[in-house]
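Every protein chain but one is kept in place in this view of the complex.
For clarity, chains are labelled A, B, C, D and E in written order, and residue numbers in each chain start from 1.
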Amino acid sequence: MDDGDEDRIVDFYRRTNILGESYIPMQGLRHTEIPTFMRAPFVTDLEQVDIGIIGIPYDGGLTFRTGARHGPREVRNQSSVMRSINVATGARPYEQARIADVGDVQFRNLFALEEAILDIERFYDAIAEAGVIPLGIGGDHSVTWPILKALAKRQNEPLALIHIDAHTDTWSEFTGSKYHHGAPFRLATEAGVIDPKRTIQIGIRGGQNFTDGLDYSRDKGMRVITIEEFEDLGWQAVAREAQRLVADRLVYLTFDIDGLDPAYASGTGTPEPGGITMREAQRLLREFRGLNFIGGDLVEVSPPFDPSGTTALNGATIAFEILCLLAEKIAK
Amino acid sequence: MDDGDEDRIVDFYRRTNILGESYIPMQGLRHTEIPTFMRAPFVTDLEQVDIGIIGIPYDGGLTFRTGARHGPREVRNQSSVMRSINVATGARPYEQARIADVGDVQFRNLFALEEAILDIERFYDAIAEAGVIPLGIGGDHSVTWPILKALAKRQNEPLALIHIDAHTDTWSEFTGSKYHHGAPFRLATEAGVIDPKRTIQIGIRGGQNFTDGLDYSRDKGMRVITIEEFEDLGWQAVAREAQRLVADRLVYLTFDIDGLDPAYASGTGTPEPGGITMREAQRLLREFRGLNFIGGDLVEVSPPFDPSGTTALNGATIAFEILCLLAEKIAK
Amino acid sequence: MDDGDEDRIVDFYRRTNILGESYIPMQGLRHTEIPTFMRAPFVTDLEQVDIGIIGIPYDGGLTFRTGARHGPREVRNQSSVMRSINVATGARPYEQARIADVGDVQFRNLFALEEAILDIERFYDAIAEAGVIPLGIGGDHSVTWPILKALAKRQNEPLALIHIDAHTDTWSEFTGSKYHHGAPFRLATEAGVIDPKRTIQIGIRGGQNFTDGLDYSRDKGMRVITIEEFEDLGWQAVAREAQRLVADRLVYLTFDIDGLDPAYASGTGTPEPGGITMREAQRLLREFRGLNFIGGDLVEVSPPFDPSGTTALNGATIAFEILCLLAEKIAK
Amino acid sequence: MDDGDEDRIVDFYRRTNILGESYIPMQGLRHTEIPTFMRAPFVTDLEQVDIGIIGIPYDGGLTFRTGARHGPREVRNQSSVMRSINVATGARPYEQARIADVGDVQFRNLFALEEAILDIERFYDAIAEAGVIPLGIGGDHSVTWPILKALAKRQNEPLALIHIDAHTDTWSEFTGSKYHHGAPFRLATEAGVIDPKRTIQIGIRGGQNFTDGLDYSRDKGMRVITIEEFEDLGWQAVAREAQRLVADRLVYLTFDIDGLDPAYASGTGTPEPGGITMREAQRLLREFRGLNFIGGDLVEVSPPFDPSGTTALNGATIAFEILCLLAEKIAK
Amino acid sequence: MDDGDEDRIVDFYRRTNILGESYIPMQGLRHTEIPTFMRAPFVTDLEQVDIGIIGIPYDGGLTFRTGARHGPREVRNQSSVMRSINVATGARPYEQARIADVGDVQFRNLFALEEAILDIERFYDAIAEAGVIPLGIGGDHSVTWPILKALAKRQNEPLALIHIDAHTDTWSEFTGSKYHHGAPFRLATEAGVIDPKRTIQIGIRGGQNFTDGLDYSRDKGMRVITIEEFEDLGWQAVAREAQRLVADRLVYLTFDIDGLDPAYASGTGTPEPGGITMREAQRLLREFRGLNFIGGDLVEVSPPFDPSGTTALNGATIAFEILCLLAEKIAK
Partner (left out) sequence: MDDGDEDRIVDFYRRTNILGESYIPMQGLRHTEIPTFMRAPFVTDLEQVDIGIIGIPYDGGLTFRTGARHGPREVRNQSSVMRSINVATGARPYEQARIADVGDVQFRNLFALEEAILDIERFYDAIAEAGVIPLGIGGDHSVTWPILKALAKRQNEPLALIHIDAHTDTWSEFTGSKYHHGAPFRLATEAGVIDPKRTIQIGIRGGQNFTDGLDYSRDKGMRVITIEEFEDLGWQAVAREAQRLVADRLVYLTFDIDGLDPAYASGTGTPEPGGITMREAQRLLREFRGLNFIGGDLVEVSPPFDPSGTTALNGATIAFEILCLLAEKIAK
């Protein structure tokens, strides 16, 4: 990155208020102004953008508690607390890339899951075509299937996947539909979109009525790390395992907020007690620096189930850690 | 009703605990035992039942805030506060009818609104076939369309309708679907299931982007009483207007909790400030005694948006008032 | 307004998403996209704007419970529920005026009340210079003093004032400062910015340690309508009284959310039980159609004290009613 | 009251801080210092006190939702908002009487309802002996029975009673105990402590499993004003009815917060939708000026069921209105 | 267990809805139907039952914050999230035993702690007589004393006890009563119902005014593991210690939710910061597989103090882990 780049990037963040004064919204008072993701500029001309943060306010794929459609709004709101330097790692994403809130996926039929999936795919097609790296904010986990589909179809091999979650989300049909928030990675495996042998699922736990999903993950060769194994190994060893599996392949990172313990994320659709702590989550994610990321997402924040806002705050914090990983890719 | 009936009814409510002691759950401590609707017995053999209270935990027809799928559970919980005598009117529904919680509509495909509608219709077909009077607890307002369809197809003329709500719910397509929680009464009118000239809509208010729904109601001859007219006339005059329109026709009563002001019902999908108070609602409903009811429902309680539980408490109270109206029909 | 105007206005609201599709944000799904006020476009070039909605996230003038600095954010969030037609009055503000969210007043020193007052005045100077009609969203009530000052200095006579509130806000010093949220209308009177004889204060109530403020209002000739008088007269008569006082003078409307009863607005700094209902507030405001408005504001929404969001929802609803009054002025 | 009295009263309220500065806590910042009732001084030497505000943190008499034991603490907290002048009536209680927080009734056996009743009686014996007028803050309504007993035994005729509540609280045994929160006024009638013919019960409503309590009230000659009759008559006429019944007899005023609608008081043990509004409550109470009060109480605030604090705020406001009535008695 | 057993067990869980369709409630949608514990069938004929889950909605033994009487209801509600396979251990309790919700203990006198204790004992007598293994859901911890009494009197030696809690609950009298939620294990030791030398208390912490309880536990030979020792040893070593103490004796497991840190269980009567995490609790409990359990309980969930529901969710999760331990006993 040369000096011209730096200037170009600084200019990208600068705005002018009604008084004609120039300012950088991300450095304003945190409780003020319109809450875009991370207070990044709202830009819909993708040519100006390196990393696009995308709201995906859809929760039609949920099987239990609803509300994830309200996730992008509240993550936007809480993300005003994020700042520009990741002190723990030294990363300065806003100096490495032009990062924008590029708005929400629009849904042409709110009531038809399969059409919603197409709408998401279509939106991500445009993102991918423009060479923008996406950071999606859900919405329920069903949104990740069309994301992966859109991103992978422009590559000549399946994607590697780092997946942090309480559930493997490799289940088959639920009440007659193969599309739902417990199925994206089965759909992606079946379609050759992800490589199960380069897929790691971290934090898996909770009871089940059928072992179908877990069996599928293991049968296909995914590396399933239960919360018990996670605790026994420690985050460092788990990170190394992920690095080994992913190696230099293009990799997508998907973080379901229910991977965290409900003490950190009560506001989610299917909370599972006994999960990852925020300290573990942050340190785990930081170990993924240097991997070859194609995009990432943070899903399943359901604000109505957490009036304290802590779930969305933690979601925004996770999203910022992912953003730092993606920005590094741009900077290379 | 002769003495044999009375005994039969008392027996219906009696249960035996593990100690072999006989008791009537509705008279136990209100914070104890399993929360059925009104603490009525849970019975699925319809032959034993006069009035069936039905949970309809579906919210796939919502256009904005989700959560009404959790309504039946919380209304069941709060309804334990209800008692057996309506002191204001003297009604004693549990002496007039065998009232049961008959369980929830089961959904075979959680993700397909049109199939959900068929599931509801099928459930109500069974209710209607058995001669049971239904009191439905939603769920979003899209559930009322299949209810009306099932009930009306066994009658030889369209039903009259008393509809209390902030919205006319006679809208046309929303994001490409004609089925949604803003459309049930347009669908019912189009299908000849309700008689718009014997339909009264009470409490209508709130802004609109299009006047489509309101225009439809008025064009078809429904009597639309806005909240302003409601206030100017008073609940007594509004009740008389409803009685006049309905006369001796079979009539269905549908109460959308958002007809109440958000001070009484913050926990709903599309709150509209400036609504009906609980005192008005209760007195209005009591004026409908003696009408020829075929069933009723209470919809759109969305518990995640009201942690205080007051919305569901008010919903349970409304449901009890409706129950009194329905029981009187049985007693006749 | 001719056809050219209409086209110009429609164009103003149209946006293009990343797919190159044109859309009107105010007509999108209400839980989606970035929450500007009323989902109006965010515009900082005042030449394009007729009515500017302004966030004033300042609460340094509060004397008791803090949090009003978070008001603009949450009113923005809840205002997505607002729509474009006021069904009760038929008003269609977005067809009458180019309405924009023009952002927040920026504060150069967060810790100095007197400097904050200057920042607000400076912002409103620019608004007034541009001929834009302002609708301010507070913030505590101390923000109204610099607003009035900026607006009045361009007029050749003091402004009339319609003031809805639990308190007269004509107090003198509080802990040594004459600037605070209980003093704006004393400051404005002293400075000749408002005409006390054309000032009406509606909804006044609550205990006091000193009668200083009430005495001042009455001594200066303001028409103080306590909540008791409001109830006895009814909203129609109160509205007529306001119209009579204001007549054809330029008038500013300021609505402190604590004018409402805490059942409607628990989320405020100094709640006073026994207040105005939303039905009364809406009908009262609608009576002010046709007055010669120079601007208005809605203040004292303090979201941390109302996790249900109802206070901000009611605040957004009040703001929409005021917006309709202001747009009519543009249309004339 | 002569000048000496005035000085004596002012001195009573004055305190000295660690800096040796004199101040009046009731005039300090409302969010500061230790929350006594109304910020009145905490005094346990009854010789200095005219009116004693008493916490009665007992809820062992509840039949459903618990938590009223936490009422006095939260009413103390919210009562800091109260001020010294009742603007609506002009009453200035702190200039008329030495008002103190005299602490809480101590319970020697937390688990034995009958002993708790004795503890309350013993505490009120001391109050009565000292000639102090009591304002009790509950606790559940079972506390009023020993209060009445202690106060009446020093009089030579039964007390008149003004009772605002959703329930008549004249029930007989509940699960084998004649002492509980639904029975105080039956106990008091049976014991000749109150005169049922000079008892008025206002706001009565809600379903019942048995009509026992209502029948008792009516059979004994109490004037039962249901919420429907209250609404039809209006608060003025109800107040006149109370004045007529009470005439010049010594009268006790007991206000159960569940007399209010749950929109105003969700935080209570047995909420009953369709109740009194705060505006009605305040105006009703003010009409009782001039009656010959012997004491009063505010009961059944249950803070855990209202995290917004509004119930306790309304409770504190009701308590302040009662305080004004009691202070007037001292001043006479 | 042979095939006949398996069929018998499957039949036990099958139900028929009003449409005549057979279904297994535990496999239905989790937000639907009537919330029994774990969605197990509600059965009161003990002959059909192997493990009975019992609600004990009593909180008259509390010394501070009330509300545990509402515990069983909310644990029932949240327990719908539980499923049939414990993935971490492979346990499938519903294939090993006929598990039912057998209803709540009924209280004949709500106001008399000693009678409540008798009611619980009487209920558990019936359970024990029928050879049903009980899993109790409280209610405050005072309920465990009569449980232990009823279970032990049919054995010829005192029971071993695994007790997870912040407090030893071996205190003597509190305000004059030896029965209260801080005393069950002193009462049980005194009565020879538990063997203190085979009793382990895990997670003990918090300040004290008197060391009476701690001293008693230690003097009698109980193994008291403070939270500090728990942390230093780790859950594995603590589990081994418990196994060693208990050996092959009949053992009862009692889990007070306040053993968890308030981050996991704010909704409890006497929260003590610095407690056990859910991950530790789950792993600790799983180590107890193979012990000779006679029953267990989960107590002190107080829903009013946790509107997020997380405490009850964690309580349901703990209860499911205990259920797995109990079912294994049946299967042997």
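Worth pointing out:
To be clear about the criterion, a contact is a pair of C-beta atoms (placed from the backbone, for glycine too) under 8 Å apart; a residue touches a chain by one contact, two chains touch by 3 or more.
Bear in mind that the values here come from a model prediction, so they are computed numbers and not experimental data.
By the touch rule given at the top, the unshown chain touches A, C, D, E in the complete complex. Of the listed positions E:165, E:306 or E:321, the one in contact with the omitted chain in the full complex is E:306.
Interface residues of subunit A with the unshown chain, by the touch rule above, are 26-27, 29-31, 81-88, 263-264, 277-279, 281-283, 307-310, 313-314, 317, 320.
Listed here are the subunit D residues that touch the chain not shown: 15-19, 21, 23, 28-29, 31-36, 42, 44-46, 52, 55, 57, 69-70, 72-73, 76-77, 101-104, 106-107, 110, 122-123, 126-127, 130, 307. Panel shows subunit C; residues 59-61, 63, 65-67, 69-70, 107-113, 115, 174-177, 179-180, 304-305, 307 of it touch the chain omitted from the view.
Just so we're on the same page, only the chains that are shown with their structure count from here on.
Under the touch definition stated at the top, subunit B and subunit D share these contacting partners: C, E. Taking the mean Cα position of each chain as its centre, E sits at the greatest distance from subunit C. Chain geometry summary: the mean Cα position of subunit C and that of subunit D are 39 Å apart. In subunit D, the residues touching two or more other chains are 63, 65, 175, 261, 263, 305, 307-308. You'll find the chains touch as A-B, A-C, A-E, B-C, B-D, B-E, C-D, D-E.
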